[in-house]
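Apart from one protein chain that is not included, each protein chain of the complex appears where it belongs.
Naming follows writing order (A and B), and every chain is counted from residue 1.
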Amino acid sequence: MAALRIQSLKKAFGGLPAINDVSLEVAAGERRLIIGPNGAGKTTLFNLVTGDLSADGGAIGLFDEDVTRLASHRRAHRGLARTYQIITLFARDTLEHNIALALLGLTRTRWSAFGTFSKRFYDDAHEVLTKVGLQHLSRKPVSQLAYGEKRRVEIAMALAQKPRVLLLDEPLAGLSREERASIKQLIAAIPRDTTVVMIEHDMDTALDLADRITVLHYGRVIVEGTRAEVVADPKTREVYLGH
Amino acid sequence: MLFLLAAGFSLIFGLMRIANLTHGALYMLGAYLGVSILKVVPNLWIAALLGGVAVALLGGVFERFILRRLQGNVLGQVLVTLGVSFIIADLCLVVWGGDPVPIPTPSWLQQPVRLWGLAFPAYRLAVVVLAVLVGIALYVFVEKTRLGAMIRAGVDDMEMARACGIPVSRLFTIVFCLGAALAGAGGIIGGPIMSAYPGLDADMLPLALIVVILGGVGSLFGAFVGSFVVGFVYTFGVALLPDLAYVILFLPMILVIAFRPKGLFGKFAA
Partner (left out) sequence: MRWIAVLVLLALIPLILGEYYVNLASQILIFAVFAASINLLLGYGGLPTLGHAAYLGVSAYLSALVALKLGLGHAFAAPIALLGTVLMAGLFGLIALRATGLGFLMLTLALSQVLWGTALRWVSMTDGDNGLRGMTRPFGLDAAAPFYYFVLLVTAVSIWLMARYVASPLGAALKGTRDQPRRMGALGHHVWMVRWITFVYAGFWGGVSGLLFVYYHKYIHPVSLSLANSAEGLLAVIAGGSGTLAGPLVGAAIVMLLKNWVSAYIERWNMLLGFVFVFIVIFMPEGVVPGVRRLWRRFVSKA
């Protein structure tokens, strides 16, 4: 059974088709890389999968469930998590608060208007932060973190949800070489009971992480296959050199 | 008459994305100014022109020094325009007193006109004609002239427009002045129908809001259609169900924002 199955997905903005009949299947535990030139529709695809955008046509399936019409918070409860290309952390809050909010989102306590929100969640947040090596910064407001650390937090927040399917939107964007290597390690260490779908531009780093690669261009799937297959395919080169 | 008010508001809201709550007050100011000007210049139309210019100047100063500072701060803009509307309203009270002041209809329009067997008050017909003319003029200005094109460019993408050498800030000031002028002139022209009284701004502002939202933000044609619809609804509503006139008035607006945020012809949601 596919962890993520997208069938004939369509989305147009005004007259512009951003996603033009895209179908793909990601197997459970797989690491899938989605690449393509700017404007190919990669982030739009993610937004459709998470429910931030509603599709004009087609279907999205998460394991055995059709989530096409489901609201985004409900998809999160079905095991979907994502990071964002632009850092969308709670800048004014501390690191532990950020992670705690992520942990809160999937529990029943999030509706409680009584009691204080901290102790138990902050403790759990510390555990998550330890796993990504940031526990020493847990009391700092996120706005004071370095960019590389913020990227780490983005991933930590998504991992805190213990997702079945994790969407990473350009997790390496804007990082120095050392930072990229360390984030790559972080991603590689994610256990296989989480399926990972990643958008990336930095191919040198990303290609190592991927089992299979999907190439998107103008909202369509142009090439799909293993690393070797995709690299060899003439259409891939056309897509990238034609720019 | 409603159209003049609404067009100005729509212009400012649609083009500058500013909800100018001062608009009602500017209308009232125009009406009061008209009273004073008429004492000196007995022609209504010239008074309207002068009044419009005066209000436009005031609007320009306001925009330049106050609104400009709050670029992007939506709540701040709303509060500031609200504040200024209070100031203007009270100022009018101080200067012109608390009693309503009537504005006389021009004598050559005082007789009713017979059309298709029905009698219409001539003045109101004249206002409608004027509204249509102004509407056409505005349309031509925005869609066809270079200035209009520059303004539209500035709205669509401020930074790109600046990069192309378009003086966006100055254009915004011009737009605001134009909107204010329409409000002020509208106040005078509407004078014979409504006279000038304290609280005129509070009565007119919600109407302008409703018209613009109903007709669609950013669309002059929508404002035009909206004015007529609202005008009708208001007149009939007040006649039939005076107790609930307000509800009838606001209901369409509420429905529109809630279910069709673009309005009937709008370009973007409120």
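In the analysis below, a residue touches a chain if its C-beta (ideal position, glycine included) is under 8 Å from a C-beta of that chain, and two chains touch if they have at least 3 such contacts.
Computed from a predicted model, the values in this text were never measured in an experiment.
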Using the document's definition of touch, tell me which of A:M1, A:L16, A:A113 or A:A228 contacts the absent chain.
A:A113
Touch with the missing chain holds, among A:L45, A:L101 or A:V196, for A:L101
Which of A:L4, A:A18, A:L89 or A:I199 touches the chain that is not shown?
A:L89
What residue numbers in chain B mark contact with the hidden partner chain?
19, 66, 69-70, 73-76, 78-80, 82-91, 93-94, 202, 206, 209-210, 213, 242-247, 249-251, 253-254, 257-259, 261, 269-270
Tell me, which residues in chain A touch the chain that this view leaves out?
50-52, 71-73, 76-77, 81-82, 84, 88-93, 97, 100-102, 104-106, 109-117, 121, 157, 161
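In the analysis below, only the chains that are shown with their structure count from here on.
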Just curious, how far off is chain B from chain A if you go by their C-alpha centres, in Å?
48
